[in-house]
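Removed: one protein chain of the complex. Kept in place: all other protein chains.
This part shows chain A:
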Amino acid sequence: MGYNWNWGVFLQPTSTGDDTYLGWMFYGFKVTIALSLSAWLIALALGAVVGVLRTVPNKWLSGFATAYVELFRNIPLLVQLFLWYFVMPELLPERMGDAFKQSNPFMQQFLASMVCLALFTSARVAEQVRSGINSLPPGQKNAGLAMGFTLAQTYRYVMLPMAVRLIVPPLTSEFLNIFKNSAVCSTIGLLELAAQGRQLVDYTAQPYESFIAVTLAYLVINIVVMFGMRWVEEHVRVPGYLGGK
């Protein structure tokens, strides 16, 4: 194979001259992290609310939550991204739409990507939250209510603390997914990690180095997330419960 390996490419200045190629990669890495983390925080908050609503004894609220989950889970992520980026600004009230279109392109791409990933992931988080709540012993809710807690307090103090502990492992994989899914956002021009990798190929004609670097960067993210979530799992483990001691 007549490929010319050249790892030194990362230290070369870019053709625009203001940075090295490594700097480009690092920029993409930061965008991926910022995008995924901000979307993840929103997804957790929304997903918790929607997941709880799916289990409440009120058919309007639970019906709304079911519709929400089905909507965001079943439309392909790429389609949702295009809807947020291209269609949504047209549907906003004119002033807001214009303000969005006049903001700098990076902000437009970042905001659309963040909202898209956050809502898509929140539907999946909601499903986990619901299954966590449903897998609690059924008597726990009655026990909370019987103490005089309101339904909201019963969720807050009795059901959610245990439900959340039960779903740490599946949430870990959703957390990993959001980083992987963020690569889709390169399709609307957001210069995140995957997009920077491709850009590097275009400018340097060194595809192997570029994609190996991108792969390693995603791997690092995976490892950090897994260790982080394992730490969380250990930290919230209940003594004497589910084999924890």
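Here, contacts are C-beta pairs under 8 Å (C-beta built on N, C-alpha and C of every residue); 3 or more make two chains touch, one makes a residue touch a chain; residues count from 1.
Basically, contacts and distances are computed from a predicted model.
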Undepicted complex member, UniProt protein name, chosen from "Fe-S oxidoreductase", "2-oxoisovalerate dehydrogenase subunit beta", "Glutamate/aspartate transport protein (ABC superfamily, atp_bind)" or "C-type cytochrome": "Glutamate/aspartate transport protein (ABC superfamily, atp_bind)"
Among A:58, A:103, A:142 or A:215, residue touching the chain not depicted: A:142
Among A:76, A:105, A:161 or A:189, residue touching the chain not depicted: A:161
Interface with the unshown chain - residue positions in chain A: 137, 139-140, 142-150, 153, 157-158, 161-162, 165, 238-241, 244
